[in-house]
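With one protein chain held back, the other chains of the complex are shown just where they sit.
Letters A, B and C mark the chains as written, and numbering starts fresh at 1 in each.
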Amino acid sequence: MEIIEYKPTTEELAYTFGGNAPRRTIKPGTAVRLWTQDAFNNTIQTVNDLSSEKVDMRFVNPQTGPFFIEGAEPGDALAIHIVDMKPARTYGISSTIPFFGGLTSTDRTAMLQEPLPDTTWVYEVNTERQTVGFEARYGDMKIEFPIECMFGTIGVAPAGNEVRSALVPERFGGNMDSPEVRKGSTIYLGVNVEGAMFSIGDGHYRQGEGEACGTAVEGAMDAIIIIDLIKGAAPAWPRIEDDNYYMTVGSSRPMEDSWRIGQVELVRWFQELYGLHQLDSYQLLSQITKAPIANVVDSNFSVVIKAAKDLVPHASAFKGMHESLRERAKGLSL
Amino acid sequence: MEIIEYKPTTEELAYTFGGNAPRRTIKPGTAVRLWTQDAFNNTIQTVNDLSSEKVDMRFVNPQTGPFFIEGAEPGDALAIHIVDMKPARTYGISSTIPFFGGLTSTDRTAMLQEPLPDTTWVYEVNTERQTVGFEARYGDMKIEFPIECMFGTIGVAPAGNEVRSALVPERFGGNMDSPEVRKGSTIYLGVNVEGAMFSIGDGHYRQGEGEACGTAVEGAMDAIIIIDLIKGAAPAWPRIEDDNYYMTVGSSRPMEDSWRIGQVELVRWFQELYGLHQLDSYQLLSQITKAPIANVVDSNFSVVIKAAKDLVPHASAFKGMHESLRERAKGLSL
Amino acid sequence: MEIIEYKPTTEELAYTFGGNAPRRTIKPGTAVRLWTQDAFNNTIQTVNDLSSEKVDMRFVNPQTGPFFIEGAEPGDALAIHIVDMKPARTYGISSTIPFFGGLTSTDRTAMLQEPLPDTTWVYEVNTERQTVGFEARYGDMKIEFPIECMFGTIGVAPAGNEVRSALVPERFGGNMDSPEVRKGSTIYLGVNVEGAMFSIGDGHYRQGEGEACGTAVEGAMDAIIIIDLIKGAAPAWPRIEDDNYYMTVGSSRPMEDSWRIGQVELVRWFQELYGLHQLDSYQLLSQITKAPIANVVDSNFSVVIKAAKDLVPHASAFKGMHESLRERAKGLSL
Partner (left out) sequence: MEIIEYKPTTEELAYTFGGNAPRRTIKPGTAVRLWTQDAFNNTIQTVNDLSSEKVDMRFVNPQTGPFFIEGAEPGDALAIHIVDMKPARTYGISSTIPFFGGLTSTDRTAMLQEPLPDTTWVYEVNTERQTVGFEARYGDMKIEFPIECMFGTIGVAPAGNEVRSALVPERFGGNMDSPEVRKGSTIYLGVNVEGAMFSIGDGHYRQGEGEACGTAVEGAMDAIIIIDLIKGAAPAWPRIEDDNYYMTVGSSRPMEDSWRIGQVELVRWFQELYGLHQLDSYQLLSQITKAPIANVVDSNFSVVIKAAKDLVPHASAFKGMHESLRERAKGLSL
């Protein structure tokens, strides 16, 4: 397997899905060892760095990519397997950006109240214990939490010649902020433009479901991924597969629509996997799906729908792509 | 500990929270061995029984109760511990009630399309393997799923002299349809009226998160619960505690509001438990909460917010009520 | 025509739809000269009276009624014609109740921000010019606005034995807060219980669409209405007719669902009025309806859908009830 190394320069970082020239051209089946900048674009390093003073919202969630995938055409599915990932810094950052987050009014859920205090938290990475350290800013509490690395953004160029901010989760993937986009997962994205124009970023050292305050434990990331292609197999919305679950992600507003999108997509996937009638698929999944919220803070809200593989007969999704990628991932490491 | 047996007659079943005379008066600390009717009120027994022909929506989710809890006053918290529960029938029922459910238009999300076909599924209970059997109605697939009993409804009389249908989840509990309301859980509900007027019902032999098609594997249930009282400790919204999690449940529309309610309630609970500043509680929980959807099909949509106990320092919620109830539950069984 | 006078005592005021004994029994076709208390229950009289100190949210929107309408049965339609109404006080009151209103977080759209300052505005009534006077509380501006009286609440007892707070707009009418509920309008409400149990209140001397800050220019009201009955003609949701418009009101959350409910109800009404196919009714109304928002601050949000009579052929709704009531109203006045 070909392995490419890619660490973008500051100038190479991208801030949109679509609208950027490819940084690299890659053959399907290639492994990429890459680095991603943190969501704040490295503007915040200490608790004295306030987001309202340092962060330019036009340059957040910097993307590593886009990669032009040879042979990818509209209607194909891109399969991205996350082989491994780990913090590329000794600390992670979180902050309550004014009028951004889930428990504050925003530019969309517009109100007249004053913003919450702009506050920054720095989480020290303990490599040995594999933890990040929470330190209260208005009190004395200190707790260490396990590192659970994930990517907040993973996506391709949108359809219809659109270009979308890296803050947006959508049909093309993007800023879904789901903890399921982690080591061991395979993400399937429908290709909309020639070459797919894949990019990735917004690494989180850990994140709660919902990403309540608007930011996770944000940090630069080292990762190795394998990018592959399945001709003519584009899902309508992002799908994820790992060893234990079939998953879909819906992103819209209000949040019940995100759920509806994901649930319909999984109903359809199960119809494909098992030759089920729509109503039987609906019924069966009603009794077994998990439905964790991913984010309630981005331009669209994201909900994951997942069905455990051990509850249903074995099936081969996307021609066994996930199993194949797991196999190929062996021996690769950071 | 006093143990009461209570199996309601058909006439004693209640269909609202509030508005009913108490069926029993109970001292705090009493264990109740009870039986609940299924959500369809036993009108559906075979796949030939269609919900559109058999079910009267005014008489669904029949409640066992209400129980008058001695000494309970507005501002108190009721603590309900589910000691054990198991199917009281040899089969469970699920159906796609026309214009009811998550992937259909409804009387609220009103549209002009035709309803989905009214279909009934019967799940046979296998006591030995502790499974329920799915059988496709439009194909041949058969699968057995583990029984995971839970109560869809658990609640008290509302505030402000309101009386609400047993289909409603709200501040007073009610039809939250969360899989977390199961054996081993302690549910805390704020008391609104003298005696609290507690009731329970809508047993599910299992249910996916979201209860997508509108009905779980519905069935009559045998259960044993302990009901206790904590003076002056009413939470604003339902809280749940088990050995592993602190949980809250928000119920409203749109679903992001359900999430906001639950997340704010857990922020407040953690402020109480650990003496945290609001912003530190917000931050800390942003990195550790799980946010499973409970239902997207009832009068309000319900979202559970949960924080794992093993991630945070030990604390004593509601004066150690859950631990005390666990202790008292030992030796009790169905 | 029989005319009844009714001014409730303080003890007779009702705070829920449903759940109250009838204050009067009335024959269909009776005119009622009545008085309604203001929404704050007369607790606020000067700018120094703050809602957070004076208002008990359990006792707001006091209702005049309920009236038991002889012969009214589930499935019938109540027709309420507002013959005339005028301020019963020399001033109206508005206030920004903390965590209540459209541009603030609330107990449902829950956030962590501080509330807006609790402020009271007193609007002096100028009977001669028929105006209410706005006076800025944080500056010098004074403006007079025309008095445009309306009732915020008008409703019947809910179905299914429910009892709902007088703050709730729903299928049974209630706190719709629509400026269309005014002199000259006929409101049609589906009857849910024997006697209908009709009540009215929450008079506004004027109100913008949306009732943005949560309260209109609230004031006690003198009014004269005629109450009539149409057997077997219950609409699914409230309908309103005046000389110029056919109107429906949808109330739910999110607000697009309120719109959907109202639009579907008007599609159905036009099918009845003109024998139209559903799709033709949908199409026709798409090109002519007005869709003013009524409230974005109550337990449900309300949207009015209206079609101008002068755009469509003459038709006779509810057997000509509105025209008949207009005729009968002649000669009646306050």
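Assume a contact is a pair of C-beta atoms (placed from the backbone, for glycine too) under 8 Å apart; a residue touches a chain by one contact, two chains touch by 3 or more.
The shown structure was predicted, so the numbers you read here are calculated from the model rather than taken from an experiment.
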Residue of A:112, A:308 or A:334 in touch with the missing chain, whole complex considered: A:112
Of B:104, B:175 or B:199, the residue touching the omitted chain is B:104
Identify the residue among A:23, A:86 or A:164 that touches the chain left out of the display. A:164
Residue, one of C:8, C:190 or C:254, that touches the chain absent here: C:254
Of A:176, A:261, A:288 or A:304, the residue that touches the missing chain is A:261
Could you pull out which residues of subunit C are in touch with the chain that's been left out? 94, 96, 102-103, 116-117, 119, 121, 134, 136-139, 141, 143, 145-146, 206-217, 253-256, 259-260, 263-264, 267, 274-277, 279-280, 282-293, 296, 301, 303, 305, 311-313
Given the full complex, what residues of subunit B touch the hidden partner chain? 103-105, 109-116, 254
Omitted-chain footprint on subunit A covers residues 15-16, 18-19, 58, 107-112, 159-165, 236, 250, 252-254, 257, 260-261, 263-264, 267, 278-279, 282
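By our rule, only the chains that are shown with their structure count from here on.
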Euclidean distance of C-alpha centroids - subunit B vs subunit C, Å: 35
For the pair subunit A and subunit B, the C-alpha centroid-to-centroid distance in angstrom is 32
Separation of subunit A from subunit C, taking each centre as the mean of its C-alpha atoms, in whole Å: 47
Which residues does subunit B have that touch at least 2 chains other than itself? 253-254, 260, 263-264, 267, 279, 282
